[in-house]
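Of the protein chains in this complex, one is absent; all others appear in place.
Here is chain A:
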Amino acid sequence: MTDAGPERAEAPKRVALFATCFNDTMWPGTPRATVQVLERLGVTVEFPWKQTCCGQMFTNTGYADEAIPLVRGFVDTFEPYAAVVAPSASCVGSVREQYAALARRSGDPGLQRAVEQTTPRVYELSEYLVDVLGVTDVGASFAHRVTYHPTCHSLRMLRVGDKPLQLLRAVEGIEVIELPGADECCGFGGTFAMKNAAVSVAMGSDKARHIRDTGAEVVVASDNSCLAHIGGLLDRGRSGVRWMHLAEVLASTREQPA
């Protein structure tokens, strides 16, 4: 883990979207919202068709050999772009924090060079908006009470700090309520949720309770996997709290409310 995000780059107004495999398949609303926000800000978005998966699930479970072809696929796909944007803190974290070690393991100096060049240009959505484009008001409107859960990978791997909150607070009509124990892990942790289900559910239940206690209508985060875990517990508890990705709140407008 590093302590700082990438250097502030020249603002490339043409970006490649890395939708991430889970979002593409399970939560397409999130990359769709990402496209809408970026296009509204005048950014040209491209979607390189041959993209698949960052390999995080493999790496974090110990299957490094299985992850290496995906690392190669990722850099092949995204090397030509000056900026890559993904609406998933954990996938960006895996790219920026783990690819170098995987490339070393591959023993292929070409892959190591490609990884070195590509990975610093991969941004999580809030990083791209605030650090690269320099905007916090993205012209969104969302008249609801929301609370924000900073996922561990956005908080401690990418160190996005309060960038998502800056973006949320600039949304028209929104009421942002502070979440007690916000920086505590929700217990998702990829395959941890399956391998240590009892502990994972205990952690997630505490998180869900804290969210309910805020009285918010919507819980927002930058990782749909964490949200699905928290949301799955909230729904099981019939809490009535909705869960939404940051991108979807930012895409919401008065004309087309989310």
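The rule is short, and it goes like this: contacts are C-beta pairs under 8 Å (C-beta built on N, C-alpha and C of every residue); 3 or more make two chains touch, one makes a residue touch a chain; residues count from 1.
Here, contacts and distances are computed from a predicted model.
> Unshown chain, UniProt name, "YeeE/YedE family protein", "L-lactate dehydrogenase complex protein LldF", "NADH-quinone oxidoreductase subunit E" or "Branched-chain amino acid ABC transporter permease"?
"L-lactate dehydrogenase complex protein LldF"
> For a quick check of understanding: of A:Gln166, A:Asn196 or A:Thr214, which residue touches the chain that isn't displayed?
A:Asn196
> Check each of A:Lys13, A:Arg40, A:Arg156 or A:Arg209 against the chain that is not shown and name the one that touches it.
A:Arg156
> Which parts of chain A face the unshown chain closely enough to count as touching?
Looking at chain A, the ones touching the missing chain are residues 1, 19, 21, 23-29, 31-32, 35, 46-53, 55, 57-67, 69-70, 73, 98, 152-153, 155-157, 183-185, 187-204, 228-229, 231-233, 235-236.
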